[in-house]
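What you see is the complex with one protein chain gone and the rest in place.
Per-chain residue numbering starts at 1, and chain names A and B are given in the order in which the chains are listed.
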Amino acid sequence: MNPRAAFALLGAVLLALFVVGDVRRRAGLGAAGRRFFRHPPAAWGLFILTFFLTVALAAPWVAPYGPSITLEIVALKNQPPSLLHPLGTDLYSRDVWSRLVYGSRVSLSIGALAMLVAVTVGAVVGAVAGYVRRWVDTALMRLVDVGLAVPRIFLLLMAIALWEHLPLALLVLLIGLTGWFGTSRLVRAEVLTLRERDFVAAARAAGAGAPRIIFRHILPNVAAPIIVSAALGIGNVMLLEAGLSFLGLGVPPPMPSWGNMIADGAAQLATAPWTTLFPGVAIALVVMALNAVGDALRDAFDPRRATA
Amino acid sequence: MTTGFPLVLVHNLVKRFPAGRGLWGFGRLRGVVAAVDDVSFHIPPGQTLGLVGESGCGKTTVGRTILRLVEPDGGRVVVDGADIFALKAPELRAVRRRMQIVFQDPYGSLNPRMSVRQTLAEPLAIHRLANGGRGERERRIDALLEEVGLDRRLAGSYPHELSGGQRQRVGIARALSVEPKFLVLDEPVSALDVSVQAQVLNLLSDLQERRHLTYLFIAHDLAVVRQIADEVAVMYLGKLVERAPAAILYRSPRHPYTASLLSAVPVPDPNAQRQRIVLTGDVPSPAHPPRGCAFHPRCPHPKKDERCRTVPPPLREVAAGQLAACHYAAEPM
Partner (left out) sequence: MSELLLRVRDLKTYFVTEQGGGTARAVDGVSFDLHAGETLGIVGESGCGKTVTSLSLLRLVPEPPGHILPGSFIELEGRNLLVLAPKQLRAIRGNEMAMIFQEPMTSLNPVFTVGDQIAEAAIVHQRLGRRAARARAIEMLVLVGIPDPETRVDAYPHQLSGGMRQRVMIAMALVCHPKVLIADEPTTALDVTIQAQILELLDRLQAELGMAVILITHDLGIVAGTVDRVLVMYAGEVVETATTPELFARPLHPYTEGLLASVPRLDTPLPRRRLHSIPGQVPAATAWPSGCRFHPRCPYAWARCAAEQPPLLDAGTGDPASHLVRCWLLAEPARRTRTSPP
């Protein structure tokens, strides 16, 4: 690895440590923040997420090579980790570390964007169903029942099969649209209790209509389950994307994603395990970090002590 | 007693609640609870009607139904000339300015995510008031805070930073922001400590005088109601059982339930010699009200008889300005 990349990596690590330290200090001032950090994994999770986020954003500096740069084709094929290539090279003679870095951009953004779609749709559907009730509620919840019953990957496989060349953006949208059902149930449950609260009645007495009440009164107060849902949701999407890519149906090459890196290296598992191992470890770390942070967030928002 | 045409007229108000549906929400109703069963009264402008009763009597439902926060099943309500149940949505929104509500629970009646300023600004925004720009809304909010006895610096605070009494004052300020003529006060002091309760009751009296407000004061505490009401109506299991000017009701109640209620209220005087009428039995479930007079199973009146068990007594005038729903209201207990 060249010195510039090494320094950039060091910088990323230090930045992540600094951010976590700062968040910890600030959060310590509030009761929710202290509850969050009561879990040791929460701090670790936050560190890992910040690290990967920084790495993804600073990819051009941190990665010594571009993502698709094929080095000397024969000589550098499947090289084990060395000083020059800290994570080795893959079967196409590409630097694994650089691909991992660029792959983080793809995997993380797919995760975040799909989750955003899922959580938005889920929150709105749940809030409308919970607030309006009557037949709207019944109809929407039966739809959710159907959605939860059908296996998600099956729906995605069908969509991919039916489309000629599914653009990546559309894939991300579809992943999001198949993942909102659980969130909507959670949000609806919160909304059912919230709508009976006096401050909602006060807003109605003041003349507020349903849209204002749902967006200004109800949704801001259901932030807690939504945020927790989102944190855990990103992890699920990343695993889903990895699965699809592994089947060759996800992110098209040569653009690296952690999922298709695993797929590429699967055949070499015995001879060059690092090509599959490192992206696998990266996914595992990020998903575990997201789960840890999600769990800690859930405790931080503990309804027994929340003010809402 | 009446000092002009009534501001609030309630005729034959009815509200029923379903007692459960079958078939996962798509089936027919199984039964009904008559939470409010043919209630009528009127309130002259600037006066306070106290509506009292124990839990399950329907008084809170009356308050919310009058404001159409709950859709009624029957009856007619006129507030300041507007026939509330006949209005369509946009007209109703405009009329809502004239009638507001203050709730019991100071902790639940404010949105925890909105600051005091935002809470007070919302009704103004909905009705497009104080839009004159140049901080007119700010000044309006400051004036409201001052009027309810809150420090202007609290405008940026969130509900969890305030005490129960302060939150209740914010609720009152919110109700006043649109300049209503009629306020429904739903147990506004029940959740407050004694010393804060006195402060808020005094505030409500002052506001009524200053702004010429009309109040419907819903409460279960007869001593509190006595402090502020001009006329009092007593409810039991969804029906009005007595209605009279406050002075008369507290001195000589005509309905046995009212008498029992009054005698059950503890008085802070150890020397008080009181005829304690202790009722036997529990309040019956509103889903299965007794036949005839709803109160008859617990009624201590010596003249209680078969008529009480079979014929529901009508609410009629038994003395000047005093109405009671009892077959034997005229006879002393």
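The rule is short, and it goes like this: a residue touches a chain if its C-beta (ideal position, glycine included) is under 8 Å from a C-beta of that chain, and two chains touch if they have at least 3 such contacts.
Please read these numbers as outputs of a predicted model, since none were measured by experiment.
Q: Looking at B:261, B:299 or B:323, which makes contact with the chain not pictured?
A: B:261
Q: Among B:13, B:224 or B:294, which residue is in touch with the absent chain?
A: In the full complex, the listed residue that touches the missing chain is B:224.
Q: For the chain that's not shown, point to the residue among B:6, B:44, B:123 or B:165 touching it.
A: Candidates B:6, B:44, B:123 or B:165; residue touching the omitted chain: B:165.
Q: At which residues does subunit B meet the chain that is not included here?
A: So the residues of subunit B touching the unseen chain are 54-55, 163, 165, 193-199, 201-202, 205, 220-224, 226-228, 246-247, 250, 260-272, 276, 278-280, 282-283.
Rule of thumb we're sticking to: only the chains that are shown with their structure count from here on.
Q: Where on subunit B does subunit A make contact in their complex?
A: Per the touch definition, subunit B meets subunit A at residues 25-26, 64, 67, 69, 93-94, 96-97, 99-101, 103-105, 108-113, 122-123, 126-127, 158-160, 171, 174, 178.
Q: Which residues, counting only subunit A, touch subunit B once they are in their complex?
A: 138, 197-199, 201-209, 212, 216-217, 220-221, 307-308
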